[in-house]
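Every protein chain of the complex appears in place save one, which is left out.
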Amino acid sequence: MSFLRITSPHGHGPLTTAQVMQTVLLATLPGVVVLTWFFGPGTLINILFGGAVALACEYASLWLRDREPAPYLSDYSVLVTSTLLCIALPPYAPWWLVTTGILASVILGKHVFGGLGYNPFNPAMVGYVVLLISFPLQMSTWQAPRGLGEVPGLGDSVTALLTPGAYDGVTMATPLDLLRQNKGLLLDDLYAQAPQMVQWAGIGWEWVNIEFQAGGVWVIYGGVFTWHAPVGMLVMLGLCAAAGFDSGSSESGGSPLFHWLSGATMFGAFFIITDPVSGATSNRGRLLFGALVGLLLYLIRVHGNYPDALAFAVLILNFAAPFIDQYTQPVTYGHRPQREDEE
Amino acid sequence: MTTPSYATLTHNGLWKNNPALVQLLGLCPLLAVSASVVNSLGLAAATLFVLVSSNLCVSLVRNVVSETIRLPVFVMIIAAAVTAIELLMQAYTYELYQILGIFLPLITTNCIILGRADAFAAKNPLLPSLYDGFIMGVGFGAVLVVLGAIRELLGTGGLFANMQLLFGESARNWHFVISEDYPALLLAILPPGAFIVTGFLIAAKNAADNAAKRRAEAARAPVVAGAKRVRVTGKIS
Amino acid sequence: MNTAGAISRSAVMLGCFAALASAVIAWTWLETEDDIERSIREAEARQLLEIFPPDSHDNSLIDDRFMVAADTALLELRRDREGYTVRQGGEVVGVILPATARDGYSGDIELLVGVTRTGAVAGARVVSHRETPGLGDGIDMRKSSWMQSFDRRSLSSPVRAEWGVKKDGGYFDQFTGATVTPRAVVAAVRRSLEYQQLHRASLFEITPESPEEVSP
Amino acid sequence: MTTVFDIHGGIHPPEEKSLSNPGEVLDAGIPPTLVLPLSQHIGKPPTLEVAIGDRVKGGQLLAAAEGLVSVPLHAPTSGVITAIEPRPVPHPSGLENLCVELRCDGEDDWLELEGFENWQSEAPETLVASVRAAGIAGMGGAGFPTAVKLLAPQRAPMHTLIINGTECEPYITADDTLMQVQAADIVLGAEILAHILGVERILLAVEDNKPAALTAMQAAAADAGRVCEVMTFPTKYPSGGEKQLIEILTGKQVPTGGLPADLGIVCQNPGTAVAVKNAICEGRPLTDRIVTVTGRALARPGNYRTRLGTPIDHLLGVAGFEPKNNRRLIHGGPMMGFALESADVPVIKTTNCILVPTEQELPTPPPAQACIRCGLCAEACPASLLPQQLYWYARARDQEQLERHHLADCIECGACSWVCPSHIPLVQYYRAAKGMMADSRAEKIRSDRSRGRFEARQERLEQEAAAREAQRAARRAAAQQKAAQGGADDPVAAAIARAKAKKEAAAEESGES
Amino acid sequence: MLADYALLLAGTVLVNNFVLVQFLGLCPFMGVSNKLETAMGMSAATTFVLTLASVCSYLTYTWLLVPLELTYLRTISFILVIAVVVQFTEMVVRKSSPLLHRVLGVYLPLITTNCAVLGVALLNINQAHNFTESLFYGFGAAVGFSLVLVLFAAMRERLAVADVPEPFQGAAIGMITAGLASLAFMGFAGLV
Partner (left out) sequence: MPAWVESQPLLAALMALLGLGLGFGAVLGYASVRFRTEGNPLVDQINQLLPQTQCGQCGYPGCKPYATAIADGDAINKCPPGGQETIDSLADLLDVEPQPLDAEHGEEKEPNVAYIREDECIGCTKCIQACPVDAILGAAKLMHTVIVDECTGCDLCVDPCPVDCIDMVPRKGGIEHWRWELPIPAEQRDNIIASDRAAA
C-alpha cells in the first residue's frame, strides 16, 4: 500500500488566509455603519460597487497572467483592498473615480508586483493617492455630516455614483481641512466659527473613529494582527500633537485628541498600517513602522499640503519597510547576551 | 572590432539596444522632460544634435588622442557641443530653453552620449559613427516622444499643445483635444507618472520581445555543449 | 617613450583640446550673444506686454523699473522685487506692481498687477505659485482665464465689500472645491489696488504741476 | 523550587492523547521476521558482526559500534539471519539502507544477561561503557548516542539532569504510559544517570495534561535516594524541545551553537532512563520500546511494547488498521513526524509513535498560497525567529541572509507551519535550506582543499620545469664555454665540441670510478 | 541661522528629493540598486563626490568664471571639476576598498555622467546659493540620493523573489516601484 508523502506538520491550525481577510472585512462594519449614519449610504454604495469592479479587475489580471483564478479570487484579499479604498473615498464619488481607484489599486498596486503577498506598497493607498493627485477636486468634496446638512437617501447615492455631477449635496470641508486652511485663526475661534468642529474632533468624525477603533481592537483580540503598529502610530501621533499643541494659538496644530479622532486616524491605525504584506515584518519593526507613520502623519497634516496625510505617510513607510526589516530582527533563542550572574 | 552593418546599427539603436528602454541610460531627461510632446521633441532634437556632432568629432580625432586622455577629451567635446546648442536655443527658442531648464546643459552628462562616443565612435570610421550617433539619437528621441505623447494624452486629454514653441505660430492650432470633459489623469504628467509610464513601456517592449523570442526558439540551432573546453593539465605524454 | 614624455604629450594634447573646445564655445557665444540678450528681454517683456499691450504705451517697460522693498505694507513681498512704469507720450499711464499672496494653499503666490492711471486693473498675472495641480492652479493663465476676471475692476467696482469670492458673498468666482487660492489672490489684487491708491502721487509721478484729472 | 518560566511562542493543537489510552501497555508480539537497519541513530553506522545463515539469540550483538559517535545493534529475539541487504527504512527520503533480516524462531531464547549488583560503587567510566555496549540512543526523537552525551562532564561540571517527560506532541502517549507504569524504573534510571554525570539535582519534567503520570512520578520521586524534583508546567507545544524545556525549568537559554552541557545540564527522555536502568541493573541491551500506535483509522489504538525491527505492517495489523478513510502513515507525531510511503518499514529505536489518521482527522493540506507576512508564524516560533523571512530567503537561496536570520537556531518544530494561514510548508523550506547550507559548507571545504592541491601541483610542475630548464641551460653554457675555448664559432663545430666534451666527461667519470 | 540650514537640508533630502522629485541621478539609481550592500557603497562614494563637487564648482564659478565674465563656460568647467573630483575619489576608493572599486568600477567614472553632480553645480547657480548653502545643498542632495538608493535597494531585494509577471521583471518593475516611491514622496510637498 502506498501512502501520501507530505511534510510535517501534519495538522494545521484553524486560520486560513480567506478567514483572515473576512475577519478584517467584518471588523470594518461598525465604522461603516457609523459612516452611513452620519454621511448617508454613499460609502456603502461605493463599497458594493467597488467590490464588484475589484473582483472583475482581479479576474482580468489573473487571466492575463495565465493563472487559475478560483483560488486567488476566493482569498478575499481584493475585497479587503477595495473596501478599504472605498471607505477612504469621499462618499458620493462618481463611478469613474471609484473605478479608476480600483484599477490603480489592483493593477498598479498589486498585480504588476505579482499579486497577493508580493506588493511592496499598500494597494488601497496606492489607489487613493493616485486619485488624490489626479483628481484633487473630486477627492476633497466631502458630504456634510448629519446635523449640518441633509443626509442623502439611497436614491441620491445611486444617482451620485452613476451620473457624475448630477448629485449636488451639501459639501463641507472636513475638520482637518479646516485646521489646515485656517492657519491664522486661534483654535477657539475656529471652533466657534465652524459648525462641524464640536467638542473633540468634529461632528461625525469622532464617532467614526471610535467605531473603527473598536473594530480594530476586536481584530487584535482575534489574533489576526498584533498591537505593535497601531500603538506605535497612535502614541507617536499623540506625542507629536502634544508637543505641537499650545492650547490653541494660531500656530497650534490641534490637540492629541483632535488628531486621534479626526480624519482617517483610527481607520489607518487599525486597518491600513496593519496591512501585513506591505508593512514591516517583525514586531519591533512594526512598532517602528507605526511610530514613523505617526510622525509623518502629524508633520504632513500640520505642515504639509495634504490635510489627511495618512496615505502618503503609509506609502513612504512602505518604501522604507524592507530596510527597516533589515535592522529589527527579534533576539533569537540563544542569542540573548549572557549576563554575568547567570554563570 | 569590425564595423557593424547599417541594418544592425538601425536595429540596435531603435529596438534591440535602445538606449532608453534597454540600456536605461539618459533616464533623467527622459523622465523629467517628457510631460508633453513639444518638450520631448525639443530635448530629442537637442540630444540628437549633440550625439551626432560628438560622434562626428570623436570619430575624427580617435586616432590622435591617446588612451590616457580619451575620456576627458570626449567629455570636453560633448560639453562644447552642448554649450553650443544651449546658446543657440537660448537665442532662438527661448521659451523652450526655459522649459527644458537645467536638463539642457545636463545633456552633457547624459550617459548615452559618452557611452556612444566611447563604445562606438572611438573605434569606428566617420560615416558609421555618424550614423550610429544619428540612430541612437533617434532611438532615444522616439522613446522620448512616445513617452511625451502618452503622458500628454493621459494627463491633459489632448495632444500637441504649445507646438508653436518649436515650429512657430502656425503650429499653435495643431493642438487637439480628445474630449472636453475628460477628467485629466494628472498623475501622468506629474513626476511619478513619468516612472510608471516608462515602466509600462519597458514591459510592453519585453512582452513583444518575449513573443518574438518564443517564435524564434523553434527555429534555433542547438549549441554544441562543451565546445569551449581546454585541457588544464597540458600535454599528456 | 619615457613617462615624463608621455605625461607632457598628454598634457599638451589635453590642453589643445581644451583650447579648441573653449574656442568653439566662445565663438558660438560671441555669435549668439546679442540674440540671447534680446530673447531674454523679450521673454521678460512678454508678460508685461500681456498686461499693457504694446499699443497702449510707448516706453520699454523692462527698462523703466523701480524697486519695491520686501515687506512693504499691502504688497507683502518676501524679497525685493521690481515694479514697472508704463508711459505714453511721457505721461505715466499705468504701473505694474509686484504683490505676494502669502496665504495661498501651499505657500506664496507671486503676482504682477497692472493698474491704470484711473485706478482700474489693467491685468493681473501670477508669476509663480505652488498650488495643487488641478485644484488651485486655475490662477495660471495657461490653465484657465480666471485671472482675466480682474480686468477693468477697481476699488469701486465692485465695491469694497464685494472684493471677495462668491462663497464669502463677494463678486469673484471661486474654483470648484478650492476657495483658499482664489480668496488669497483676490485679496492680494485688492491690496495692490489699495497700495496704488495710497501711493498714487509717487507712482504716477503726479506733481502739483500735473494735478489729478480723475479722482478714483 | 516551583517557579517555572514561560517561553516565547508555542501553540495549542488539539491533544488527542486519550485516543491511545495512556497508562496501559499492550504487547505487539513477535512477528515472523524482524528487519533491523544498522543505522538507527545519529552518527556512524555500526559494523556487522554476523553473516547470513547465522543463528542468533536474543540480546546477541549483531553489529558493533564504529568510532565514538556510534551505537551497537543487538538481536531483539532469537532466530536466523536470512538477509543482509538494503531495505526501505523509516526515513523521510523513503530510500533504502543496509538492514539485517532476522527470521524469528518464536522461542525468544536470550543470552545470559548480567548487570551490576551495586552500581553506586562503580566508576562512571565503567557505567558509560555499559551504556554504550547496550546500544542506547536517545529515545526522545533525535537518537543521539546516550553514551556520548554522558561524556558531558569531560567538558564542564554538570549540575542538573532533566528527565524530559513533557511529551508535548499531540497523540503520543508513550512516555506518559511509561511514566505511569514504570515510574520507579525511570527514577532509578535517572539516579544512575545522575551518578554517572555527577549531578546533585534531578528534575522530572511533566506537562500538566498528564495528571496520572504526574502522581506516579511524584510517588516514585519521594522514594528516591537523591534530590528528585517533579516539575509541572502548562501544556504548550513545543515545551518538550530540549532548549525550550531548559528555559521553562531554569529561565536560561542554551547559547546558540552550544549544548545544554554548556549550562551544566543534561536532558534525557524517560525511555532512555529506563533503557539505562535496564542496561546497568540487568545488562539488558536496548531491543524494544513502547510505541504509541494511534489514529482514528485504527480499531485498537494503544501503546504497544514493540521489538525493534518489527515491521510497521505487523503493528498496524495488531492495532486493527482500517485502510478505507486514510491516506497518510506518519512515523512520529503529527507535528514533527515524517510521512511514510509504505508500511513495509521496521520500528527503530527512535520510533515513538505510528500515527494513522483518517482524512477528516488530519486533512490533506490545500495548495500553499503566497505568504502575506501576517506574522502569525513569528508569534508561534519558540525560537523567536522570523519564519516568514527565513521562508523568503530560503526561496531566494540567499544563504547570507539565512545565516543573518539564524536559520541554524530553528528546531524544526513546525509551529510556524501549523499556524500559517497560507498553508506554506515552511519547515520543509528550512530543512531544504539547512541541507543546502550544509552542502555549501562541505563544498567550500572541498574546494579549498582542491585549490590547495592544484596550486601545490602547479608549483611542483613549475619547479620541475624550472629544474629541467636550469639543467638544460647549464649544459648549454658548458658546451658554449667549450666551444669558445675551441675558438670555433659555427654551430657544427660547437656540436662536435659538445660531443667531444661529453665523451671526455664520460671517460673521466668511468676512469675515476 | 542654523534652523535655515536644517530646513535647506530637509528640503533637499525629502521635499525636493533629487532622485524622486527632481529626476537627477536616475541612471545609477536604477543601475546600482540591486543589492543593499553595493547601494550603501555607492551612496558613500556619491555623497563624497557630490558634496565636494558642489563646493568646488561653486568656487570655480564665483572666483573664476564670474570675475572673467565667462559664465557661459560654466558647463564645460563644471564638467572638468567633476571629472577631477571623480578621478580623485576613484583613486581613494581603489586604495581603500578594492571590492567596492570593482563593484563601482563601472559607475565611478559614470558618476562623472551622473547628472545629479552637474545638476547640483548648476542649481547652486540658479538658486544663487552662497558658499555654505552650496555645501549644504550638495550634501543634502547626496543624502537624499543615498536615502532613496538604499531604501530602494532593500526593496529590490524583496522584489527579486516576488512573483512579478514576466514582462515586468527587471527594469520595468524597478521603474514602477520608483514611480510609486515618487508618488509617496509627493506627500512631502509643502513641508518646507
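Letters A, B, C, D and E mark the chains as written, and numbering starts fresh at 1 in each.
By our rule, contacts are C-beta pairs under 8 Å (C-beta built on N, C-alpha and C of every residue); 3 or more make two chains touch, one makes a residue touch a chain.
The shown structure was predicted, so the numbers you read here are calculated from the model rather than taken from an experiment.
Asks: Touching the absent chain in the whole complex: find that residue among E:T12, E:S77, E:N114 or E:S182.
Replies: Once the missing chain is taken into account, the touching residue is E:S77.
Asks: Which of these, E:T38, E:T51, E:N114 or E:S146, touches the one chain of the complex that we don't see?
Replies: E:T38
Asks: Of D:Q40, D:Q369 or D:Q389, which residue touches the hidden chain?
Replies: Spelled out, the listed residue whose C-beta touches the missing chain is D:Q369.
Asks: Given that one chain is not shown, which residue among C:I25, C:M147 or C:V180 touches it?
Replies: In the full complex, the listed residue that touches the missing chain is C:I25.
Asks: Name, in rising order, the residues on chain D that touch the hidden chain in the full complex.
Replies: So the residues of chain D touching the missing chain come out as 39, 89, 91-93, 95-97, 367-370, 394-395, 397, 424-425, 428-429, 431-433, 435-436, 438-440, 443, 446-451, 453-458.
Asks: Could you please point out the chain E residues that touch the chain left off the display?
Replies: 32, 34-35, 38, 60, 64-65, 67-70, 73, 76-77, 80-81, 84, 87-88, 91-92, 94-95, 98-99, 102-103, 163, 170
Asks: Considering the entire assembly, which residues of chain B contact the chain that has been omitted?
Replies: Answer for chain B: residues 223-234, 236-237 touch the chain left out.
By our rule, only the chains that are shown with their structure count from here on.
Asks: Under the document's definition of touching, what chains do chain A and chain D have as common neighbours?
Replies: Correct list: E.
Asks: Between A-B and A-E, flag the pair that has more C-beta pairs in contact.
Replies: A-E
Asks: Let me have the rounded angstrom distance from the C-alpha centre of chain B over to the C-alpha centre of chain D, please.
Replies: 62
Asks: Between chain B and chain C, what's the gap in Å when you average each chain's C-alpha atoms?
Replies: Each chain's C-alpha centroid was found; their separation is 37 Å.
Asks: Using mean C-alpha positions as chain centres, tell me how far chain D is from chain E in Å, no decimals.
Replies: Comparing mean C-alpha positions, chain E is 55 Å from chain D.
Asks: Any chance you could list the residues of chain B touching two or more other chains?
Replies: If we look for residues of chain B contacting two or more partner chains, we find 72, 76, 79-80, 83, 87, 184, 186-187, 190, 192, 196, 199, 203.
Asks: Find every residue in chain D that makes contact with two or more other chains and list them.
Replies: If we look for residues of chain D contacting two or more partner chains, we find 370.
Asks: Mind listing each pair of touching chains for me?
Replies: A-B, A-C, A-D, A-E, B-C, B-E, C-E, D-E
Asks: Sort out for me which residues of chain E touch chain C in the complex.
Replies: 72-73, 76, 189-190
Asks: For the complex, which residues does chain D have touching chain E?
Replies: 370, 392, 395-396
Asks: What residues of chain E sit close enough to touch chain B in their complex?
Replies: 20-27, 30-31, 72-76, 79-80, 83, 109-110, 112-115, 117-119, 122-123, 126, 166-176, 178-180, 182-183, 186
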